[in-house]
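Encoded as structure tokens, the structure appears first; notes follow it.
Apart from one protein chain that is not included, each protein chain of the complex appears where it belongs.
So, chain A:
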């Protein structure tokens, strides 16, 4: 503000000698700026073209592959399926997306703080012919009821994929958490046999009409 003392006198006095900086007397100064600079100012000079070359193209391909690969890894945490507005009968038998609390890979729990551990709930080892599938479920007791339903949905998808993981877990968990097994009492076999239909064949008709008619996908039975 000090330089504004000379109101109207000359162009505007500065505190320092303007000639030293190079503004000669009578030179036109750019007009004062009254608004923030534009968001997309026009480019005065175009950017140079990107360099090409085998090396850079390879890295480009690598980058895109990595991106795609990471989306499919278990480390990519997808948010749980949003709850439907009303509960439908078919929900019980549909294979749902992975529930929030399950971890699809097994970290080395020894290296992690104990509080991060998501407990594996083991079913009571049933009769030998029952497939020993385990669901990775949280320990919270409040979710016991919900868990049963979710466990059923989870079982179908986990059963095939995770047999090897769970057999590992079986051995560890049986030693450590024998007492927890008593909490889980339902017999998984019973639920499985409740329907004679193969789950993957079930189509509740919701997708009907959603596909465009030009779509020539193979028919889903």
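What we mean here is this: a residue touches a chain if its C-beta (ideal position, glycine included) is under 8 Å from a C-beta of that chain, and two chains touch if they have at least 3 such contacts; residues count from 1.
The definition used in the following text is that contacts and distances are computed from a predicted model.
Undergrad: The chain that is not shown, which UniProt protein name from "DNA-directed RNA polymerase III subunit RPC3", "Aspartate aminotransferase", "Myotubularin related protein 6" or "Septin" does it carry?
TA: So the chain that does not appear here would be "DNA-directed RNA polymerase III subunit RPC3", according to UniProt.
Undergrad: What does the interface between chain A and the hidden chain look like in terms of residue numbers?
TA: Those residues of chain A that touch the unshown chain are 14-17, 20-23, 43-45, 47-51, 55-56, 58-60, 62-64, 66-67, 69-70, 73, 75-80, 100-101, 103, 107-108, 110-118, 138, 160-161, 163-164, 167-168, 171, 214-218.
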